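Omission of a single protein chain aside, the complex is shown with its protein chains in their original locations.
All chains are identified by letter, namely A, B and C, in their written order; residue positions are counted from 1 within each chain.
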Amino acid sequence: MNFDLSEDQRLLKDSVGRWLARSYAFEHRARILASPEGWSRATWAQMAELGLLGLPFAEADGGFAGGPVETMIVMEAFGHALVVEPYLPTVVLAGAVLRHGASAEQRRRLVPLITDGSLVLALAHGEPQARWHTADIATRAVEAAGGWRLSGAKSLVLHGESADRLIVSARTGGAPRDPNGIGLFLVDRKAPGVVVHGYPTQDGQRAAEIGFQDVRVPAEDVLGDVANGLPVVEHAIDEAIAAIAAEAVGAMEAALGMTVNYLKTRTQFGVPIGSFQALQHRAADMFIALEQARSMAFLAVMSAADDDGARRRRAMSAAKIQTAKSARFIGQEAIQLHGGIGMTMEYKVGHLFKRLTMIERQFGDLDHHFGCLAAAGSLLDDA
Amino acid sequence: MNFDLSEDQRLLKDSVGRWLARSYAFEHRARILASPEGWSRATWAQMAELGLLGLPFAEADGGFAGGPVETMIVMEAFGHALVVEPYLPTVVLAGAVLRHGASAEQRRRLVPLITDGSLVLALAHGEPQARWHTADIATRAVEAAGGWRLSGAKSLVLHGESADRLIVSARTGGAPRDPNGIGLFLVDRKAPGVVVHGYPTQDGQRAAEIGFQDVRVPAEDVLGDVANGLPVVEHAIDEAIAAIAAEAVGAMEAALGMTVNYLKTRTQFGVPIGSFQALQHRAADMFIALEQARSMAFLAVMSAADDDGARRRRAMSAAKIQTAKSARFIGQEAIQLHGGIGMTMEYKVGHLFKRLTMIERQFGDLDHHFGCLAAAGSLLDDA
Amino acid sequence: MDLRFTDEELAFRREVRAFLRESLPPEIHRKLAEGCRLGKADLVRWTCILHARGWAVPHWPVEWGGVDWDPVRQMIFRDEVQQFPAPETLSFGTSMVGPVIYTFGSDAQKRRFLPRIATLEDWWCQGFSEPGAGSDLAALKTRATRDGAQWVINGQKAWTTLAQHADWIFVLARTDGSARKQQGISFILIDMTSPGISVRPVQTIDGGFEVNEVFFDDVRVPLENLVGAENRGWDYAKFLLTNERSGQARIGLSKARLRRIRALASTPRNGAPVLIEDPVFRRKLAELEVEVRALELTQFRVIADERHKEQGRPNPASSILKIKGSELQQATTELLMDVLGPAGLVRHAESGPAAFDWARGGTSTYFNLRKLSIYGGSNEIQRTIIARAILGL
Partner (left out) sequence: MDLRFTDEELAFRREVRAFLRESLPPEIHRKLAEGCRLGKADLVRWTCILHARGWAVPHWPVEWGGVDWDPVRQMIFRDEVQQFPAPETLSFGTSMVGPVIYTFGSDAQKRRFLPRIATLEDWWCQGFSEPGAGSDLAALKTRATRDGAQWVINGQKAWTTLAQHADWIFVLARTDGSARKQQGISFILIDMTSPGISVRPVQTIDGGFEVNEVFFDDVRVPLENLVGAENRGWDYAKFLLTNERSGQARIGLSKARLRRIRALASTPRNGAPVLIEDPVFRRKLAELEVEVRALELTQFRVIADERHKEQGRPNPASSILKIKGSELQQATTELLMDVLGPAGLVRHAESGPAAFDWARGGTSTYFNLRKLSIYGGSNEIQRTIIARAILGL
């Protein structure tokens, strides 16, 4: 058991941290958010240069052979800086689908394009009726000459409007909530029959509702077994949960840091408000919540590669629960301890709060993951 | 809408308060607790003199025509002083069964004996398998020449060992959890076939497990309709819930008062610990919890006579929930803010905590009443 | 002792409800029910309707347009308005400066200002907080210096809600710099069109524009715009803030939100299972219903208690209403977000998809209502008031 970063990992952490401090200041991010696409292709190119976009892929596929720890390092830094670029959909989610579900030929075709920044991907999986249930897929894929035809609707597709290509899950068989009978298809966002309606989410990021009307997919763009795509998606979502748990840790750390700093410098009644014991104790509780979340983010990261799917999902649900609880508590307390200034768009802490509020719910809220965990038996025996 | 006590009610409150302050000091109570029966017949006689034992009964039956507000006044004072006498089983619980379920002839026979202190009663209703479910009755009553014969087991009968007579619920028909088919029977505690095993409860009060082996009950000791006794018991339990909600308010008020006093007088680091803001805020939260519980105790008291059983039970569950939450919070915080001294048997606040812990659970714990309320629809429309 | 409403009170409740049903424009109702922001025009329109009915300022003295309702009827009226939900009148006028003027103001001030507050011809805002004076309000630095027949105001106010619409602002300003902190403060009424005033709107995290910074640069105000006595403004402010506290419970709003939550959770949508079937969800809903009911009764008690108190004396128990009322509004909004599920992630302000319209206002209300535990005397300040004024710590 050890928590030490390797030499390479420490270098990665330093370089990403330095780059963001230099190139992704809060004011710069505000301008990116206000731009039409809501993210920055210039920043994306810098990420490619830094090697971040190819991080989790095997060298044989054109990547840099990073693992979950490397992704954690990057995402934690992104959480600190509130990065809004399409890293989660392209590199984490779609990246995981490609790693676990695509053929070697497909990976060799696609990974270099991701790595050099010329291909943005999105995972179009969730549907309007599904709430958080991953198997609730009604989009249908019907075999047609030399390929498939997709019809259906996908909801809350992260960066769906900006993506060059979409990874779409669709039912090739089975009843609506059957975990079997789901295939994965690579679809050009501009293909005939694809209708994209993009919009901002509450934290300023972008998502889209996407309709598919008899969209043609050639056979070479089918990813893996057309009846067994769900485990691939679930593994990708589990990796994404680990990634946003790390992102949340970064954002919580930033929120706590800003709060402590504010408590030290803001004076009322002639003294810094950080000298008031009630506020000190609440800051201490924020610290505890942060460290508990950090511990569970480690668990998620370490479980991301676990091949025992049931144990992996228990760990992810547990990590998601702790992340959600800590994120809610730290976010709310950060605003409260800042007072009015925390409520304004001009100040970073409110944006951290909003991002944390979204992370709480992304890939399933507390209730959903408690349901999963309660159904999965005891967590204690996994230790 | 008004919260004012009438002149008579104010007098009652003053006289009970004065009597307890004089005659029921903490040290005196400790001696009573240590006595073989665990309660005091001398105190009981004083209660009779003060008119407390006949309080809720109609004048025609030999009582003093008090209502739920009078019971609240008495029970709140009892909570303050941690009274351990069998008032709840005799006057509140059995009293309510007699008022709602007995014949005029039976009331005329029994109420004067209660009023003058010569008859102690207990309600033997709960059973080992029932947890908190009032309809879960397996004790059976079979008709026999000129009366009935009872067989079964009752659990946690308050003051069951001291009672002269027991009011026993037993099934005359229906399946185990059927709300119909339950009758009520008056049984001499010393009758052949009654086996009583008394023991202390965690707060120092007394209860008993009672077995009934073919116990004979003459026809004149059947209380009301032999197939429809459950609504009578439930009404009695509802009145008891209102009574212990008031008792809890008294105990919480005493615990908060002791805590505030301790915060003012205990010095550490050269100042009274009540000058520490974190402790001030926690005392403020205790005060809020007390006032919220007081409000719901009022609701319970005002609903005790509500003939709409469903609405009455919603109100009682809501009051029980608020009581339990406030009792747990105030009890725990009172100990914590006292520190070590609160953990000792020599000091009253620990006894208040223990009684509050029992009240939390008596007649159903939080989970039980949340279940009742969640099944009963919205509380908001009763307002 | 009787917690039930009398038949007359119940009839009054029905009368208010019927009036709301008949008179509230449906567009305004819909916006409120969905937790969306009203425009100035909406509120002016509704205030005129209330005024026509004689109910714009029912809690005021009858001679200034009030209705002779006892505290219970006042409470029923507010509760019905909040539950319906219908708009409440602009509190800065009707509940803050109005009562200060009719209690402490001159006859000329009463005649001049009160009628226009009642009809919302004058939109008022509150100039109390400053960048350096939040919880420590008495640290305020804005100064009013006398120059002939005028005050000259210099300084900056912060978190001035809806100042962008305001015709008038009431400010606390320091008129005696040598006095102790709480003394030497005066309560002054200022025309927002006065030269030297500038307003900078500040966007809040829900995306809305509600608060402002207001700058005073040699703003000249007639001497007669001083309310009451010079240097006694702190007393009037305390009177005002205590009134504000009691009004902040807004139990009717929490009840309305809980009803919306129950309705949303019971509505099948896209064929997904309804949330109301989930025992954990039902428990959370029941938990909040119990707390709201308890606070409603606590509010009854505070109101009933008012009859026994001398008029105008602050009741520290009103701090309970502020603390629990704000916490319950925040908690109900959290539960609303739980009901929304993924739809809560969508921002509706601009180009959000119509499929999520049912979820409109949920998440942004959650963001917006974080203010409740901060403003009007933060909940930390209220806890300190309870500890000191009630518990004697």
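Operating definition for what follows: a residue touches a chain if its C-beta (ideal position, glycine included) is under 8 Å from a C-beta of that chain, and two chains touch if they have at least 3 such contacts.
All values derive from a computational prediction rather than experimental measurement.
When the full complex is examined, the chain removed from view is found to touch A, B, C. Within the whole complex, the absent chain has one touching residue among A:Leu186, A:Leu263 or A:Ile341, and that is A:Leu263.
Here the missing chain is touched by one residue of B:Asp14, B:Glu346 or B:Asp381, and it is B:Glu346.
Although one chain is not displayed, its contacts with chain A can still be listed: residues 1-6, 9, 69, 260, 263-264, 274-275, 277, 280-281, 283-285, 287-288, 291-296, 298-299, 302, 318, 321-322, 370, 373-374, 378-380, 383.
Residues of chain C that touch the chain left out of the display are 278-280, 283. Interface with the hidden chain, as seen from chain B, comprises residues 126, 128-132, 136, 155-156, 197-202, 204, 207, 209, 267-269, 273, 276, 278-279, 332, 335-336, 339-340, 342-346, 350-351, 353-354, 357-358, 361-362, 365-367, 370-371.
Simple rule for what comes next: only the chains that are shown with their structure count from here on.
Put simply, the C-alpha centre of chain A and that of chain C have 39 angstrom between them. We define each chain's centre as the mean of its Cα atoms; on that basis chain B and chain C are separated by 42 Å.
Centre to centre, using the average C-alpha position, chain A and chain B are separated by 54 Å. The residues of chain C that reach two or more other chains are 380, 383, listed in rising order.
Within chain B, contacts with two or more other chains are made by residues 277, 280-281.
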